[in-house]
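Shown next, in structure tokens, is the structure this report addresses.
As you look at this complex, bear in mind that one protein chain is not there, while each of the others sits in place.
For clarity, chains are labelled A, B and C in written order, and residue numbers in each chain start from 1.
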Amino acid sequence: MGSFKGHALPGSFFLILGFWWSAKCILKYVCKKQKRTCHLGSKTLFYRIEILEGIVIISMALTGMLGEQFISGGPYLILYKEGQWNQLLGWHHCTMYFFFGLLGVANILCVTISSLPVSLSKLMLSNALFVETFIFQNHTHGREILDIFVHQMLALVSFLAGLLAFLEFLTRNNVLLELLRISFILLQGSWFWQVAFVLYPPSGGPAWNLSDHENIMFLTICFCWHYALAYVIIGVNYAFVTWLVKSRLRRLCSSEIGLLKNPEREHESEEEM
Amino acid sequence: MGSFKGHALPGSFFLILGFWWSAKCILKYVCKKQKRTCHLGSKTLFYRIEILEGIVIISMALTGMLGEQFISGGPYLILYKEGQWNQLLGWHHCTMYFFFGLLGVANILCVTISSLPVSLSKLMLSNALFVETFIFQNHTHGREILDIFVHQMLALVSFLAGLLAFLEFLTRNNVLLELLRISFILLQGSWFWQVAFVLYPPSGGPAWNLSDHENIMFLTICFCWHYALAYVIIGVNYAFVTWLVKSRLRRLCSSEIGLLKNPEREHESEEEM
Amino acid sequence: MGSFKGHALPGSFFLILGFWWSAKCILKYVCKKQKRTCHLGSKTLFYRIEILEGIVIISMALTGMLGEQFISGGPYLILYKEGQWNQLLGWHHCTMYFFFGLLGVANILCVTISSLPVSLSKLMLSNALFVETFIFQNHTHGREILDIFVHQMLALVSFLAGLLAFLEFLTRNNVLLELLRISFILLQGSWFWQVAFVLYPPSGGPAWNLSDHENIMFLTICFCWHYALAYVIIGVNYAFVTWLVKSRLRRLCSSEIGLLKNPEREHESEEEM
Partner (left out) sequence: MGSFKGHALPGSFFLILGFWWSAKCILKYVCKKQKRTCHLGSKTLFYRIEILEGIVIISMALTGMLGEQFISGGPYLILYKEGQWNQLLGWHHCTMYFFFGLLGVANILCVTISSLPVSLSKLMLSNALFVETFIFQNHTHGREILDIFVHQMLALVSFLAGLLAFLEFLTRNNVLLELLRISFILLQGSWFWQVAFVLYPPSGGPAWNLSDHENIMFLTICFCWHYALAYVIIGVNYAFVTWLVKSRLRRLCSSEIGLLKNPEREHESEEEM
């Protein structure tokens, strides 16, 4: 962190999670529309996937924490050294990763302990994103305006994603709300990459002028284009998954579904939303 | 943009859309009250109207984008020229138009692809308005206080309209919520005209003093009067549509409706809201 | 306005409305609990009361507007005079009164035109309060800090009341939400009186030091005590109305109610909220 890799790593994590969640969410929605008879969403398979997801999130968080602590002159777990705080920015990042780690733990607990409410993992996601917002808000004291701006955008997008995750926690089973939240996760991922390119140009070329207000004006629209890109990714994902499910369904269970499909679909589309 | 026409054009677009949406929304509501037997809201007609609306919105967005790029010394699709950003304000406006274009695309997709949730278009409307708010917030760096104030009012009204569109997306079929959102769309339209008259007086007369705080105090109440005007427009629209539906209904299907009307109406009026 | 009376008048209006609404709201709630058999809430009586309420609100708004325009050197309906705006603060107050007048009109229309949704009056109340907030926010440019502070408190309390009225509009029939909103109306009324005493001491004694921060610290807690007072008013009102309904009910319809009362009440108390 404080380097190109330190921003590209969380960016990649968010992009991977965004891709995966959008695929899972769309798959569930399309299967439900297609009368859920074809065993695509059996309970045990679903449980295993959730546990796997939890493990992947925990390992991402651990990677991030270890990287922050031990790579390229990190704090090496020392918080207070020689009368002053030791590399607090690194500790900030560790704390953010830690709360995403808690999300992974909650994911696993929700599946394995049946008495826990299922929406706990949504709540922990919302919490992790709010904690990220909170830390980013107190993260950029005394830096240049462009540096502050790009981190404020990160705080904004994680706040919005957290708000949507909280809304999902309150009102379940709204597929568009879930996709909207995932679009913000994707946006955050690609924006982390943008921040890496802006603050630490990897080509070795001249850095951006961090105090030029024109650059802020450009990054404002750049942020919107990243958002449009997140929409395109989700749209392509939706088209692909729908095509996949339909073609596979047609092969597996053609006859009885074919009769039911049309009227059911129409009815459900109204009930769903 | 940067001219009288550049503000009058989006103003007219919002006014047209506001008129049309209020008429459509009131028509639907009144027809539902009047027992929806008279084929005013048949499904195929409704589909065609939605597609037409989508096409109109897309052409508005395209007009805006092309106008921003190619008329009166726009950026001509060049983003970076001679070591600096090229006319970023024009690109800002293009991005705003682009997201309204996405709304038109979503409108058409929702009708043609049956597996898509119907409320997608509300979500895209909310998104387009929030993106507009976000861009207006980072749009007025280094300008005069009056210029900043009128653009902040635009940001405020688009934020409120976006919030209401999002509420509509969450809780469907509340006619007053929809009319409230439309009143903000109308307000935005007439405010764009006001901004055009304030910043670029077409008469060639003396411009407003952009640094006089008295002008801000006046525009504050002027904004409220525009809002009251939006209410008047919707009220007149409501009276006209109600009269139209009632008079036409009386001619078409007089007998059986007449018997049912009174008790039903009362019952529905409580259930509706 | 700009005088003791100009603040005491709206304060009295809000106090009267708050008293009346709390009495009406508690009466409805208690009657509903007591099995609503005793004709206390007959439809025609209810309609007449609503229309009367609307007329009273409209006359309050008219009184306020006329007072602002024609008493003690007001603008006399002249907006622009000798090259500058004429007494914009008076016009600000007129605009606020005007939107409360619209609330009265909506109250009457809701009752007389059966096709209008009933919750329109809640929406207009919320609107009037938000417009008040908006105008107060742009009202105190260049004044002393204590003056700004007391007006910001007015903006805060009208914003909160507006928010609660909007929540009521969305989720109907929550008696506590309604009482909470009314407590903010009462708070606004008593705070207007407080502002009148702070800015224009009627005794002719020395005015408060408007730039002393200690005074702000005191008015902060004073605001909370006003709020506690609003609670006391509503509590006393609740006790009185409950006692009135019970004693009157006991005389009018003793026998058949007495048998039903206890189990019903318990059941309803859970269902109600």
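One rule holds for everything that comes next: a contact is a pair of C-beta atoms (placed from the backbone, for glycine too) under 8 Å apart; a residue touches a chain by one contact, two chains touch by 3 or more.
All of these numbers come straight from a predicted model, not from anything done at the bench.
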Inset, instruction - Give me the visible chains that the unshown chain touches, in label order. - result: A, C
Inset, instruction - Return the single residue from C:Tyr47, C:Phe70 or C:Trp225 that touches the missing chain. - result: C:Trp225
Inset, instruction - Determine which one of A:Ala23, A:Leu62 or A:Leu120 touches the chain that has been left out. - result: A:Leu120
Inset, instruction - Out of C:Val30, C:Met65, C:Ala155 or C:Leu199, point to the residue that touches the absent chain in the complete complex. - result: C:Val30
Legend entry - Options A:Leu170, A:Ala207 or A:Val236, residue touching the unrepresented chain: A:Leu170
Legend entry - Where the missing chain touches chain A, by residue: 84-85, 88-89, 91-92, 95, 98-99, 102, 114-120, 123, 131, 134-135, 138-139, 141-142, 169-170, 172
Inset, instruction - Name every residue on chain C in touch with the hidden partner chain. - result: 30, 33, 167, 171, 174-177, 180, 213-218, 220-221, 223-225, 227-228, 231, 242, 265-266, 269-270, 272-273
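Basically, only the chains that are shown with their structure count from here on.
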Legend entry - Computed distance of Cα centres, chain C from chain A, in Å: 45
Inset, instruction - Please list all residues of chain C that touch 2 or more other chains. - result: none
